[in-house]
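Of the protein chains in this complex, one is absent; all others appear in place.
For reference, chains read A and B in written order, and residue numbers begin at 1 within each chain.
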Amino acid sequence: MVSPILELNNINKSFGHVHANKNINLTINKGTIHGIIGENGAGKSTLMSIVFGLYQANSGIIKVNGNEIKLRSPKDSIVNGIGMVHQHFMLVENFTVLENIILGFEGETIFGEKLQKAKEDLKKLCETYNFNIDLDSTISDLSVGFRQRVEILKSLYRGAEILILDEPTGVLTPQEVDELFKILRSLKDEGKTIVLITHKLIEIMDLTSEVSVMRQGEMVGHTKTENTNKEKLAEMMVGRSVLLRVDKPEVKRGEVIFKVNDLTVKDDLDVIRVKNVNLEIRSGEILGIAGVTGNGQTELLEALSGIRNVESGNIELFGETISHKDNYLNPRMLKEKGLAHVPEDRQRMGLVTDFKAYENLIFGYHDQEPYSKSSIFNQKEIIQYANKVMKEYDVRPSSPNLLTSNFSGGNQQKIILSRELNENPKVLLVGQPTRGVDIGAIEFIHQRLIDMRNKGAAILVASVELDEVLSLSDRIIVMFDGKIVGEKENKNVTDRELGLLMAGVTE
Amino acid sequence: MSNIVVDKTKVPWWVSNVIVPLVNLSLALLVSGIFIFIAGENPIEAVKLIIFGSFGYIQGFAYTLYYTTNFIFTGLAFAVAFHCRLFNIGGEGQAYIGGLGVFLVAINLSFLPVPIVWLLATLGAILFGAAWAYIPAYLQSKRGSHVVITTIMFNFIASSLMIYLLVDVIRDTNQMAPHTVKLPEEIWLPSFEALSGVLGIKIRYSPLNLTFLLAIASLFFVWFLIWKTRWGYEMRAVGHNTQAAIYAGISPHKNIIIAMCISGGLAGLLGVNEILGVSHKIQAGFPAGYGFTGIAVALMGRNHPIGILPAAFLFGILYQGGSEVTFEMPNITRYMFVAVQGLIILFSGALENLFRPQIESFFVNRLNREVRS
Partner (left out) sequence: MEFVSDLASLINSTLRISTPLVFAAMAGIFAERSGVIDFSLEGKMLMAAFVAAVCSYYFGNPWIGLLMAIIVCVSLSMLHGFASVTHKGDQVVSCVAINILIIGLTTALAAAWFGQAGLTPTLTEEQRFLEVHLPFADNLRDIPVIGTIYSDILSGHYIFVYFAYISVPIVYWVVFKTSFGLRLRAVGENPSAVDTAGINVFAMRYKALAVNGILIAFAGAHLSTAVNANFFREMSAGRGYLALAAMIFGKWHPKTALIACMLFGFTDALQIRLQGVEIPTIGEIPVQLIQALPYILTVVLLAGFVGKAIAPNAIGQPYIKER
């Protein structure tokens, strides 16, 4: 007998003028794995945050097991058996696993026997689900996969009957994803209800029995998974037939312009993140780096763009060594040599959101003519240039004097892209080019990158979205644990092949 | 707590930058009035005295402008560092040491033509003030030592250092009190009194002097530096988003040092006013709290020269009018006005957004109504 465990009726939520959830109706049945799919900005996370009590809905009713409840804070949700595993883990780095799990549920003011009992209870839970976690280990010592287990354990310990997971596989290798799915299936078999928020169609098809589709704040469809397929879901998600591949003409590849020899790079905590990496890029080619977040791509890109020191090995541009251990060519000098970089984290690195749009459009090039002469700005030239590129790249709204924080994610990304591409770089390094960007802008950005490549630039694209890598690259390399574990021409390569490499399974 | 959300793009600049600061100021003054009342005096009377003391007669007004001069320097000093997200609380110490620079140059080079002495003494002020800001800047950048604590410590150290020098090293040995000899009269900066005298107008003594013009010039200089040059741009980038600045090839270290040194140099210019223009010698404690007031001036003026000028002027009124109050009202001492400063920093700085949403949404709605009708 299938009965609803969670019902949402006419849920509305606005943030200022942004209507994030519009009249959402949703019924989740007990003991099922229910998928909620939609692209970035569809409103899925907002909706689930309401269910978990982090936000309050502006209107609408929530029912658990048929009873209407008010969810004013996470405490209310937890009491009603709702648990959530967030995209960014809610863990205190320097606490132990045990401390993280009991936080807020200590059961006593002064630590004593309840702590002991909690430890025993948790050990039992771990055994039941085969979690294999050491309760006294510190979070900072754990891998991402294990941290996620801690999050799940936390929800279970607090008595969750409904477990919501928000984009759980973003940071996992395909193998870790399989393990997660095993855990979720066994939880379901035990009678728990799972809600899976994702934008990955393959997960929906693999795991769920029911799926709801959200688009632009609305619930646009609901179906049993067995009655649908990836193409139908994609169309519901986007509202039109999606072009999953961009047109890429064959282009003759030129010489090797950019070469990386035996590069080793450390991160801020002195841990080696890039291990003896060799790669080369020719003019007129896009080299894609596939890999799960955290396998060294970030540090590699930072080293290549002059932000991070090189531990050993060197980098060559047009045959000239531009970076090695004792010589650190900074971003400014690299720009002069024709190298441009579109960073992974645009808000943290690529832009100063408090600046006006035109100030960001010259960011990194501000000391060059024609923007400034002897360190004094030429306002007229700058505005002229700003107007030109904002039109060219369809940045909306196209006013150079507007504060950058007022632009959407996609338009901010376009500002960065227009800035870097305007210099006609010979080498372009790009990290996560379409993260947090809406689908219309994604196509635009991909096309621009292809255009650059057609004009003869050597482009490096690192992306955690396998689709994007397959779509853009002429050649693909896979990074795992700081090393290049595979290199393939982008002809008839499959997701599964790359997935195995991404998990460190070499041929 | 209200949950008003305002579309920021629709708020006119004069609402955010004039109306809201005025409301914050009024709140501070309101609470100040309460304090004056608690101290046993009539706040309304106090206000009347302040207005009379600062505007009511020419000499009073001249004093007001003299104070304004100092506040412009220290306000600009705090503001410049703030654009790089650095809280330079060391204006007092930097002004003190800047004064030392002025004096040392002037007394030793007094044989040179007068305008050259002025120029070199001013440079001395800037260099010495900048030098006193350099170590805290370096420690913040390289060691992460919080610049608030280090600059406050350097204020204390400057005080000890200057007392030592004034007592043991450069004292005017003919006098008991710790101060230096007077500079030769030729190199004194012409005072307002003297200049008016040249025009045939007789005015009573006031400390207002030519340095006032230097202060006005500094306002332009800072505006130009911060918004029209690459150095100001880089400072602001580092201040808003250090990570992004590194990405763009901007050096945080270099800009932290530059911002703090310019800041220290501006504070040092206070020495030009006090030593070349007013007392013509170094007296112990001459920074007299101007450095701290500069913080309030900068925050009230939203760290922009256009705001700092009226804010400095307002504080000039408070100081000059305030001394009239302390003269007439036995229960109020100058420390009451230190408290007023604290309130202004509180309402213009920490609580600046207390009523911002209500004010901004009020104006946005009112303007929309007008447009529609």
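Here is the rule we go by: a contact is a pair of C-beta atoms (placed from the backbone, for glycine too) under 8 Å apart; a residue touches a chain by one contact, two chains touch by 3 or more.
All values derive from a computational prediction rather than experimental measurement.
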Write down which of A:52, A:258 or A:377 is the residue touching the left-out chain.
A:52
In the whole complex, not just what's shown, which of B:157, B:181, B:203 or B:288 touches the removed chain?
B:157
Using the touch definition up top, pick the residue from A:68, A:93, A:121 or A:190 that touches the left-out chain.
A:93
Contact residue for the chain not shown (choose from A:104, A:397 or A:440):
A:104
Those residues of chain B that touch the unshown chain are 1, 35, 38-41, 87, 89, 135, 139, 143-146, 148-150, 152-154, 156-157, 160-161, 163-164, 167-168, 292, 295-296, 299, 330-333, 335-343, 345-346, 349-354
Of the residues in chain A, which ones touch the absent chain?
15, 52-55, 73-78, 84, 86, 88, 90-95, 99-100, 102-106, 108-111
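The working rule: only the chains that are shown with their structure count from here on.
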Just curious, how far off is chain B from chain A if you go by their C-alpha centres, in Å?
47
Residue set of chain A touching chain B in the complex reads 15-17, 305-307, 330-333, 335, 341, 343, 348-355, 359, 363-364, 366-367, 372, 375-377, 379, 402-403, 406
Spell out the residues on chain B that touch chain A in their complex, using ranges where they run on.
5-9, 228-231, 233-234, 236-237, 240-241, 243-249
